[in-house]
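What follows is a set of notes on a single structure, which appears directly below.
A single protein chain has been removed from this complex, and every other one stays in its place.
For chain A:
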Amino acid sequence: MQESPKYWKGIEELENSPEFVKNALAEFADFMPVKESHGSADATVAPRRDFLKLMGFGLAAATLASCETPIRKAIPYLNKPEEVDPGIANFYASTFFNGQDYNSILVKTREGRPIKFEGNPESPVTRGGLSARAQAVVLSLYDGGRLQHFAKKGAKIDKDQLDQEVRNALAGAGRVAIVSPTIISPSTKKVIAEFGARFAGTEHVMYDVDSASGLLRANGGVLPAYDFSKADVIVSFGADFLGTWLSPVEYARQYITNRKVSREKQTMSRHFQFESNMSLTGSNADVRVPLKPSEMGEAILAVYNSVVGGATSTDKRLQTAISELTRAGARGLVVSGSNDPAIQTLVTAINQRLGSAAVDVANPSMVRQGDDARMARLLTDIRNGQVGAVIFYHANPVFDHPMGADLAAALKAGKVRTTISLNDRLDETGELCTYAAPDHHFLESWNDYEPKRGSLSLAQPVITPLFATRQAQDSLLTWAGSPTTYYNYLRNQWKGVLGGDFNKAWDKAVHDGVAAGTASPAPVAQVGAALDVNGAINAIKSAPKPTGIELVIYEKVGIGNGSNLFANNPWLQELPDPVTKATWGNYVTVPRAYAAEQKWEQGDVVKVTANGKSVELPVLIQPGQAKGTVGIALGYGRVRAGKVGNELGENVLPLATMRNDAIIYSNAVQITPTGAKSPIAQTQTHHTIMDRKQVVQEATLKQYIKDPKEVTEYEKISTPEGLEKPNKVSLWQDYEYKNHHWGMAIDLNSCIGCGSCVIGCQAENNVAVVGKQEVINRREMHWMRIDRYYSSASHKSDFEAKGKLDTYAAMEDPSENPQVIFQPMLCQHCNHAPCETVCPVLATTHSSEGLNQMTYNRCVGTRYCANNCPYKVRRFNWFSYYSNEKFETVNGHMFTDLGRMVLNPEVTVRARGVMEKCSFCVQRIQLGKLEAKKQKRRPQDGEIVSACAQSCPTQAIVFGDMRDPNSRVSQILRREDGERAFHVLDSINTQPNITYLTKIRNTESSEFNA
């Protein structure tokens, strides 16, 4: 037997002296004796030095032990999901459509949390563009106002029990109605059809808040697909096709294709806009004519008569439009935003007569299918107690249908035995329903979409459902007794669409988010056949001609139709309206002359009455508002949208009227002052450019064609050698850029002012929302803003005649019907930055790649940099926006664990008291550089894009490396040098890295200020 070797701890153990044995038994060594030992030979007494050491250790140990470690719930993956790498974002293709505009999107997720949308460049419809509304919807995923469980009469109920009760109730309900906004999902429609097959007597009624019922009827039930890029002359009668009408992202891209100019392409479409309110589209028009809604029919009739019969109009501007339209022929296009079938019939007839290539009815658009007449009939039937069960599927007619109050009364009176809401929250309609089976957010769902015949797209879940909700289609399938899930159902549907190897094709479709093909039947050929032009003419001629003030109900670009996802979304509520620059609420836009006549000032509350109903809203003086009209945006006045969206403005839809079986978004109204005041939160309160050519420049196409070198005015400074460019003389040394030099070119000709970049930036950079009062205090935090300037009737050229003082005073007033120019404004990343020199602590510095960097940690908050910034793009954290209870409602997503999931982990949430501003998305630049480095190559142009440039539907913003001679931005700068390229405030010699391109209007100078 072998003896195991023995190991000693030390020589003491081997020797095993008695002293060692004694010490080995004691748990602790002897307590250290403390005594002064100097001069003493007694070695057992520890010197003072040891005592101090011991005490120091004891103190430190006690201090450390008393420190509580903050507990943070950071749970590592037990099994790491295959696709998820912590710190690396994944992108998934998806689709957003909620009854308003369609967007094909890429969802950026971090560790399984969707944090931002980007446009999907694969989409043939939106082509990488994205509307502000769609971008903001990522925030609504984390909206605590969503219903988080199934409910019966507002109380939580078990899912199975609800299913059981609903099935029983539906079985004996008799007539069942499913009410929804437009559904463009072929599979969902099939689900509804299947549901209808199970419960006989089911009807599916679609209605739209911004109805196109009239347009549908005039085209035999289909919505023409428009292609604005194929139109050289566009005449729009109140259609806000760049902002809210049908498919604005798609149209904006098409429209701008035909508006971009260069030395090679010196043509532009010509855009006439006849409208009452100053819309986003109207503010981009070459010729904008204010017109009352009641005059619209006559004007279109005049166009019809000219195009068809060759008659001439007495109105000069209308006649100009007509003759150019006629000349353009097939390259002409007339659109109307009216919902009056008669008007739309004439418009269709005009386009047919022109043979407009821009109108496609063979592959129509699907984005509006609502039928006002059917919906009105259904509501009447509900009121009369003829409907046994109603399922509201994303529909909130109590709020957003003009007859909503009647419906609410009927529901309260129990006229419908079974009411079910599939809406995502207990909204105005949902709270009146017995059952609530909340739908998933679309980011938690599978779905398909067909925005246009032949263009399909998919939505895939990018996060596990946050709450105990169920996809609406699954609810319908469950109630209909189908055993399948909607996912399988969807796949089965697509088997018929995708050819070849289905699994492969399906994977590709999910990956791309889009696919060619159609799941809809071909539209009935109806061209020219069913048009009742004479009837339409008679209807227009006999339409009421109100003599008083006419109200025009419109949609705001930010809030759109005011549905749940938009209304309770603080990003959208704080997105300044492109035209009025107002946030947080609606208001009455009135023409200035009328306000002056009535002695109203901005913010005076007036009462607007029609149909026996009234709203009380503040007045906003709106240049360009047609005489005799006022405008009010719909989508406000929510009471059950959630904490953010409630109690903002008033609901104007009850003031709409029905005519020719369609909702007419205008009406004759009475307006009376109330004497109250309610300030409007605007982010811009000075509206004219004061003739400052150095800020923003524009010219006419004629001037451009004559000599592209003459369209931009360059400021020169006097030097001993004569007039020179401002950057010829400088006190500062120039920076040397050895690797990259990031820059941006912003084409003012392409920017339509839609605000998509504002939300893109906000989502990317965790920009705080500050709420109405703080916007009134002029402290909004947006890093990216769009300055909007109205033209004025006065110019510097009047100095001689009228004197400087009077001229300057007059220049502050916009014209009666001004021309509008938009200018995206963000940190200019100056190479000679005024902010950098004045910071006492070097918190803002210049990078070796041309970025003006802000070091938040170093900032002490003197605000000197902001004062010294000529562009006023720096934003100060006046408060703790993430912890001050004043901001808990509006900036809630920075307060709760749920909301914080939307924050971009790559960007710091800025502390109180520090300055912040655009960083040129430095985190995206770094990411792009790292990716390239990993692959041992230089970053390619287009690989690194700032969030604003990414989301721009018109590609007005081009970002890139100016040191790369082949980058798009370098090419633009080279091409436009000395022509349209200019720096804002060149004469201060800040040498910005952002270059603007002069706006070119296709307008005669005599049409200015028409």
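Keep in mind that, in the parts below, contacts are C-beta pairs under 8 Å (C-beta built on N, C-alpha and C of every residue); 3 or more make two chains touch, one makes a residue touch a chain; residues count from 1.
Convention: contacts and distances are computed from a predicted model.
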Quiz item: According to its UniProt record, what is the protein name of the omitted chain, chosen from "Transglutaminase-like enzyme, putative cysteine protease", "ABC transporter permease subunit", "Molybdopterin oxidoreductase" or "Urea transport system ATP-binding protein"?
Solution: "Molybdopterin oxidoreductase"
Practice problem: Can you work out which residue in A:124, A:329, A:834 or A:905 touches the chain that's missing from view? | Solution: A:834
Quiz item: Out of A:602, A:688, A:852 or A:950, which is the one that touches the chain we can't see?
Solution: A:688
Practice problem: Decide which residue listed in A:60, A:311, A:413 or A:860 touches the omitted chain of the complex. | Solution: A:860
Self-check item: Chain not shown, touching residues in chain A
Solution: 684-690, 692, 694-695, 774, 777-780, 785, 787-789, 804-805, 808-809, 823, 825, 834, 837-842, 858-864, 866-868, 870-872, 874-880, 884, 911-915, 984-985, 987-988, 990
